[in-house]
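Mind having a look at this structure? Questions to follow.
Every protein chain but one is kept in place in this view of the complex.
== chain A ==
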Amino acid sequence: LMELPPSHFPAARAAALAVGYLRYLRGGPGRGLELRELRRARRQDIDGVGHKYCLELELEDVLDKDRTVSCSAEVLYPLGSTGSAPDVQVSVQGELRSTEEADQEFYNRMRSLEQELVAENIPDSHGNIPPELEPIHLLAWAASGYVIWQNSTENTKFHLAQVKHVKQVKRSDEDLQFDYVVLLHEMVSQEVMPWEVTVLWHPQHGARVSRDRRQHRHSAG
């Protein structure tokens, strides 16, 4: 097990992946998880299997920055180009702020809209998000954590750049459904990739990505 400097990129990329995974698991319209600090990182090369990163992270909810939670994570990047997602194991110590009330309020608001919500460019060019679209942005951020987890390698570091488009889809069951087109920014190649993501969400069940597909748009200029 090799100790890694937390400020250097191999550790930072593994941490970003772990946070993306956690954001998907624990994030939602009322909670946006972000890395406060990477405290420690170690790497182990496992013959015939892959590279395993053991991380100690401190996380915060961007809506509740006065508190943090600790998290230990293991990220295993598989060998070769099998295309399979890295394996992530996490354990979180501490309590995050409850989002029960905000979640229920968002759920009721979305269910009772006369016309399904449609919006684009969140944030706008100036970085502004209208308050009523903030939960939509946070939900996209959580869902993009899934896409990031599924598509990351040791040579990538993804972030959600913008919600290009979102359309609410009415459902006959209890879930909310949002069809997003998000722009993912990948740090190493500097590419911005449009990605279609369908997200189901329910206050008690959390977020689930039911469908995702990279859009192949020719961004020639």
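Everything below uses one rule, namely that a residue touches a chain if its C-beta (ideal position, glycine included) is under 8 Å from a C-beta of that chain, and two chains touch if they have at least 3 such contacts; residues count from 1.
FYI, contacts and distances are computed from a predicted model.
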Identity of the absent chain, which is to be given by its UniProt protein name, from "Small ribosomal subunit protein mS29", "Proteasome subunit beta", "Tubulin delta chain" or "CBPA1 Carboxypeptidase": "CBPA1 Carboxypeptidase"
Residue of A:62, A:79 or A:118 in touch with the missing chain, whole complex considered: A:62
Hidden partner chain, residues of chain A it touches: 5, 7-9, 12, 16, 32, 34-35, 37, 62, 123-129, 141, 159-162, 183, 185, 187-192, 218-221
